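Here is subunit A:
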Amino acid sequence: MLKFALLGLLAQDPKHGYDLKNELEQALGGHWEINFGQIYTTLARLERDELVRVAAEDRDGRGKKTYRITAAGRKDLAAWFEEPVEKPRQLRDEFFIKWIVGKLAGQSDPMRIIDRQRQAYLTQLRDLTALTGRAGDPNVELMVEGAILHLQADLRWLDLCEERLERGELEKPRAAIRKE
Partner candidate 1 sequence: MLLDLAWKNIWRRKLRSLLTILGVASAVQLYLMVHGVMGTYTGEINGQVNAFAGRIVIQQQVESGGGKSDLTSSTSSLMEETAEALLATGGIDRAASSALLFVPIARALMPYIPPAVVAVGLEPGHEAAYLGGLKAASGRLTLEEPDEVILGQGAAEYYRSENNGDPVGIRSTIPVGGRTLKVVGILGDAPQLFANAVIMPLPTAQAIFDRPGTVTSVILTVQNTGAVETVKSSIQAGFSGLTVSTQDDMLRSASSILDAMNSFMSIIETSILTVAVIVVMIVVIVSVMEARREIGTLRAVGAARWRIFTMVAGQSIVLSMMGTLVALPIALFFVQWGMSDYLSSVTGVLQVWWQILVTAVGVGLAASILPAWQAVRVDPLESLRYE
Partner candidate 2 sequence: MNMIVETKNVTKTFGMNGIAVEAVRGIDLQVREGEFVAIVGPSGSGKSSLLHLIGAMDHPTSGEVFFRERPLSRMNDGARTDLRAREIGFIFQTFNLLPMLNVFENVEVVMRFGGLAKRERIQRTESLLKTVGLAERMRHLPNRLSGGERQRVAVARALANQPALVLADEPTGNLDSTTGTGILELLREICNSRKQTVIMVTHDFRAASYADRVLVLRDGRIRGEAGLKGVTDTHKTLNQLLELELE
């Protein structure tokens, strides 16, 4: 992901690694501090793949390089923009595994798992709603809204888990689509 972020920033004009970090942080509303090391390992990987090349190096030789995007880099970036994102947004996998494993192990009370999870989601939701209108950047704002909507869906899903559990529906096997 960082790969395309850096390519995108370099698409306009050549930049220092330091400039890249600043601009990226600014674009995200100044809420995220990006690790320098992360930036340089990514740049190194891009250079290896010939998607960027070093345009200039400071005379004092202390590694202050200016990077420029290559034609291959532009092509890669353009292809990335064209493609829709295939992967669905993250499922709350771990909770689901806890749910299944807890049932198999016969250890935890599923109701308690739900309650605790709801508490956690609600706390996250509270924190995120406290952010709306205060993130500073309209694009980041949009991301916050997205996260809120996801949390709301997660909470609804918990409701559904609870409802099915209460009705005892989770004990009965259902007709399922089986592999032939």
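Candidate entries met the following condition: all candidates are chains of the complex that A comes from, given by their letters.
Keep in mind that, in the parts below, contacts are C-beta pairs under 8 Å (C-beta built on N, C-alpha and C of every residue); 3 or more make two chains touch, one makes a residue touch a chain; residues count from 1.
Everything numeric in this text was worked out from a predicted model, so none of it was measured.
In the assembled complex, subunit A touches candidate 2, while the other choices in 1 or 2 stay out of touch. Listing the residues of subunit A that touch candidate 2 in their complex gives 1-2, 5, 28-29, 31-33, 90, 114-115, 118-119, 121-123, 125-135, 140, 143-144, 147-148, 151-152, 155-156, 159, 162-163.
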